[in-house]
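Yeah, one chain of the complex is gone here, protein chain that is, but the others are all in their spots.
Note that the chains are named A, B and C in the order they appear, and that numbering of residues resets to 1 at the start of each chain.
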Amino acid sequence: MTWSGNEVRQQFPILQQKVNGKRLIYLDSAASAQKPQVVIDALSSVYSTNYANIHRGIYRLAEETTRQYEAARAKIAKFINAASTDEVIFVRNATEGLNLVVYSWGRSNVGAGDRIIVTELEHHSNLVPWQWLAQEQDAELAFIPITDAGELDLAALPPLLADGHAKVLALSMMSNVLGTIPDLAEIIHLAHAAGVVVVLDGAQAVPHLPVDVQALDADFMAFSGHKLGGPGIGALWGRRELLEAMPPFLFGGDMILSVRKDRSTWSELPYKFEAGTPAIAEAIAFGAAIDFLTELGMENVRQHERRLVTYALAELSAVPGLHLLGPAPEKHGGAVSFWLEGIHPHDVAAILDEEGICVRAGQHCAAPLHRRFGIPASTRASYYVYNFNEDTDALVVGLHKVIKLLRR
Amino acid sequence: MTWSGNEVRQQFPILQQKVNGKRLIYLDSAASAQKPQVVIDALSSVYSTNYANIHRGIYRLAEETTRQYEAARAKIAKFINAASTDEVIFVRNATEGLNLVVYSWGRSNVGAGDRIIVTELEHHSNLVPWQWLAQEQDAELAFIPITDAGELDLAALPPLLADGHAKVLALSMMSNVLGTIPDLAEIIHLAHAAGVVVVLDGAQAVPHLPVDVQALDADFMAFSGHKLGGPGIGALWGRRELLEAMPPFLFGGDMILSVRKDRSTWSELPYKFEAGTPAIAEAIAFGAAIDFLTELGMENVRQHERRLVTYALAELSAVPGLHLLGPAPEKHGGAVSFWLEGIHPHDVAAILDEEGICVRAGQHCAAPLHRRFGIPASTRASYYVYNFNEDTDALVVGLHKVIKLLRR
Amino acid sequence: MSNLYREELLEHYHDPLNYGVIENAEVDIDRDNPTCGDTIHLTARLDEDDRIAEMKFEGQGCVVSMAAASLLTAEVVGKSPEEIAALGLHDIEELLGGMRLSMGRVKCALLALTALQQGLEEAGR
Partner (left out) sequence: MSNLYREELLEHYHDPLNYGVIENAEVDIDRDNPTCGDTIHLTARLDEDDRIAEMKFEGQGCVVSMAAASLLTAEVVGKSPEEIAALGLHDIEELLGGMRLSMGRVKCALLALTALQQGLEEAGR
């Protein structure tokens, strides 16, 4: 598959449709990505030819389903370069992965007076669970601020680490609003030097960048399958020593080794954290999405999006009264957010929708970030493998229509 | 659709396949059900024509996906006769639903010295979370025993309720091993008279019986979509007053109303309990499975299975050295478990597999129940809408082969 | 173009009726819609029968929320607290010209009405 001649785009059936007789221009992949045919086929194929509940099954149908389920886990482990397949746990979405860390690792490792560090650009899913933990354990919640350019103000980090109270640093590997890609190597180095565990929110990074958890020297990373072309499922990766020392989170079938009436013991990794029947076909289709991206090559995905974003930032900045948020293209992932003077983002999105253009309007689950920039909401166009510059061109034409209609 | 002429069976593509040249005889629906074509089509159709992230989206694609997602919730609410659609929360599976109740309602309502009542026939998913809560809150865990016939020994309940320490009674509406259908009306009446909250594990009941949570006067009920022909998803139903008074369980996007750096407020029901991007297409396909069952009629499903089980119990009891577990057909759901003298269930399942027959061998996530009956494990054949008596006939022939090979 | 952006509604958006603040009003309430960033400051004077004599608003928001607020200021004059408590989404849709709003816009459309209902309640009417 090559990027030229729309070969990648053609793999996505939904993008072949017309909306109101117009080409569908999907610029909301940061919320959720569209699915390539191979993912849709994986689901049908499992259910039509090889579905059964996994693990305990002794018959071949169950054994083959188990094999495919575990093969998907192995693909994901390889995709993020986990040291071991056992370090990958299937969860519903990045949010559940982060909550798992907070409930299981957090409640056992963060105590009264300890400090939890997050950043001002976090998605609510990597902020609100930590607010809860801070309140539950009487810990402190501290923020790394962001600069006007939308980057993390790293000068604020060393003082937060200096007194030895910090226990954990939770941060996004790519902002879903600003597109900011922080300098993780430096941040993790500083945190680890202070003995602080690093929890990465990979919801935006994993679909868009090559990610190597070992090279990053991270401790946990949560991400979502549905944002990289898979179905409604996600994964949590964690370092084996940490996962092994943690108590289970959800309790029930499959995560136990033995159960007596008054007590139980737990399975080995990763099953200890997978209670009940997992989303089996979804995991297998998640694996198909990973195959699709692996074939494209994540370095190529990044370069493709960098070209798209460079073009988009240039074209959008020429729209009158449009203010871009976030850093320059080389530090900027696939999400491009902006606000238009005097026009509410809801109206931007609603009028663009008439042109077949899908963008997101609101706070994108990042209220503190919007407050930081003093804007009530923003409009976001976010790019993925199936977009091309024509999408940006259509967006710009659409924005001129919005302005003509609403600005006086 | 009628039950005659295999019309129902023909809706399930996987059952049209041959395994080793033999018809696939699937008798493991208590673990997970096969999927009708309409469910597979629902998934493909969402992803090929109408997929976007829900709620916040202002464009039509997102609005239509949201509409379908909420329509699925409404179908489920109607299916179980919930008083309101807002009382239905999407979760991964019954296990997560039960854990949600334990973490959110349990931690706030069960304290030191309080009593949690479960039964000896519970699936691990409705036992181990309560073990955890008992330990966490220093509460007592008490068991309703089962009789030799595999029924709940209800004489044990009044004493457990008498001293006013009991706070919650958690029990299965149908045993996944014995098939037992307890007399819920009486049990719930007794529990409520003592002010005890009733948590129902509907994982087996909801796929197989007409269920009316209002008529039952229940407080919570968890169940799994994958056991009734849907994909990897489940639902928790709870009474509005209880759900409204409960703190959230998972924290993150979509479940918040407002987020400031140091505190947040929560959305209304059901969103308060749905953190992060839900399994959107899975919920819609869950709705398609509910439509399928609704069209069949749950009273018809029950009658069909009762006929199958009546036949199966009679035929199996004639197999030499075969011991059936569980009650008589009128109190017996779709799961039929047994043990064969001198033969390990693993070998039974493995040899039956050669004949294209899928049964489950082991403890079926109910270790205390097996200990109660003094057997290390059992073999389970479980029936659903697509089974017919020919499946039992094949099973009996297969069991004779097993005996011939392994018994001396 | 859907009828949301009809000239008539845009008029209310660009040049709303009763934009401003009534000093010392019986009803005086701030409300916002945190997820989309809409805000409203709504004030209303009541007559001797506790019916709305005058309503004004200030705020920020999309065409739907601002036009709905503007139209509401005219609609509610003379209505009793009970009559206002009985108003709902359907009435706002009628006010906006009889359209069916999508789920994403419902909260916007209801912002002013909910503020008024809550304000009356807080004022004990």
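Definition applied: a contact is a pair of C-beta atoms (placed from the backbone, for glycine too) under 8 Å apart; a residue touches a chain by one contact, two chains touch by 3 or more.
Just so it is clear, the model here is predicted, and its values are computed rather than measured.
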What are the shown chains in contact with the chain that isn't displayed? A, B
Missing-chain contact, candidates B:I233, B:A367 or B:L399, resolves to B:A367
Missing-chain contact among B:R9, B:R23, B:R240 or B:H344 belongs to B:H344
Out of B:G111, B:P145 or B:P376, point to the residue that touches the absent chain in the complete complex. B:P376
Residue touching the undisplayed chain, where the options are A:P36, A:G57 or A:P345: A:G57
At which residues does subunit A meet the chain that is not included here? 55-58, 60, 62-63, 66-67, 70, 257-259
Touching residues (missing chain, whole complex) on subunit B: 344-347, 350-351, 354, 361-363, 367, 370, 375-377, 405-406, 408
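The rule we apply is simple: only the chains that are shown with their structure count from here on.
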Chain touch graph shape: choose line, ring, star, complete or other and state it. complete
Using CA atoms only, can you tell me which chain is the most central one in this structure? A
CA centroids of subunit B and subunit C: separation to the nearest Å works out as 47
So how far apart, in whole Å, are subunit A and subunit C when each is placed at the average of its C-alpha atoms? 38
Rounded to the nearest whole Å, what is the centre-to-centre distance of subunit A and subunit B, using the mean of the C-alpha atoms as each centre? 31
Residue numbers in subunit A touching two or more further chains are 346, 350, 361-362, 367
Touching at least two other chains at once: which residues of subunit C meet that condition? 34-35, 104-105
